[in-house]
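Only one protein chain is missing from this complex, and each of the others stays in its spot.
Chain IDs A and B follow the sequence of writing; residue 1 opens each chain.
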Amino acid sequence: MRKQASNSFYAYLRRDLLLSYRRLGEAASPLIFFVMASTLVPLGMTPDLASLAKIAPGIIWVLALLATMLSVGGLFAGDYQDGSLEQLLISPQILVMPVLGKVTAHWLITGLPLTLVSPLLGLMLSMPEAGYLPMMASLALGTACLSLLGAVGAALTVSLHKGGMLLALIVMPLYMPVIIFGGATVQYGIDGLIWTAPLAILGAMLAAAIALCPLAIASVLRLTSIN
Amino acid sequence: MKVQFQTINQILDMGGHGFYVWSAVFVTLTVLIGLIVRPLLQHKTVLNQVSQDLAREKLRKKTAGEGN
Partner (left out) sequence: MNWVWFYRLASPLWFYQTTTRWLPWLGLLAFILLATGLVWGLGFAPQDAKQGNSFRIIYMHVPASFLALAGYFLMATAGAIGLIWKMKLSYMVMKAAAPIGAALTFLALFTGAVWGKPTWGSYWVWDARITSMLILLFLYFGVLALQYAFHNEEASNKASAILALIGTVNIPIIYKSVDWWYTLHQPSTIKLTSAPSMHPDMFQPLLVMILGFYCFYIVALCLFTRVEILRRERKTGWVGDLVGELNGSTEGKRQ
């Protein structure tokens, strides 16, 4: 039984990664958004490095959050439209595993690249050096949380015609604790405090999200994928 | 327990904070009254709609009956 369960996890993980690979442009757009939007801040505010340094951690975290939020709507939309979501729902496997596979694929395509590219943004926004490691650590854990929480919103709005904005509206309050601790991790690092403390809380949130979100997503998909 | 204010002017002024206190009172009353009035109006509207629907239904049945 266990072997079957993890099989569906890997199957859907591989499936989603393959589908994204076939549309690399679409898959890369959150990343491109992340980098492009970071130029908006100096343009809108000031090119002064000292001022940018002060707000850099928050800006990078906000942009990562927005990039994830904008991309998570597509998690179930494609499958809903071509009917494969329905196939998934009536199939005999435990729904939790495929869901987890899809969300993991989403994180590998969105959150992980964001994490890896974030030092570049740190450089552009003149973030102090002490912040780089905490930032990558917090983004790695935090974007995973955001993918999981966002997937719940995506499941709730999957059958709605213009669900994108509504998804953002629903999911943003849930995102707020994540960004509080994510930003604090980076700030602690810059200030020379123990940044692994808020990071640990972020890790705890991720653990809870991994345990609970797939269950929520599965029940939401079963209940609401009719409109 | 005694009355805190002697004149109407004092009540309106509230020791310099009159604007804040009375705008809070005004918005509070507006929201509370609104929360009562709105469902009452909606109630009336729905009852009207249902009675119109029923009248239309009755008329349709009547003409359908006469047609036969």
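We adopt the following convention: a residue touches a chain if its C-beta (ideal position, glycine included) is under 8 Å from a C-beta of that chain, and two chains touch if they have at least 3 such contacts.
Bear in mind that the values here come from a model prediction, so they are computed numbers and not experimental data.
> Of the residues listed, A:Ala27, A:Leu70 or A:Ala184, which one is in contact with the missing chain?
That would be A:Ala184, which touches the missing chain.
> What residues on chain B make contact with the chain left out of this view?
1-5, 11, 14-18, 20-21, 23-25, 27-28, 31-32, 34-36, 39-40, 42-43, 46-47, 49-51, 53-54
> If you put the missing chain back, which residues of chain A would it touch?
Within chain A, the residues that touch the unshown chain are 152, 156-157, 159-160, 163, 166, 169-170, 172-174, 176-177, 180-181, 184, 205, 216, 219-220, 223-224, 226-227.
In this section, only the chains that are shown with their structure count from here on.
> So what's the Cα centroid distance for chain A and chain B, whole Å?
44
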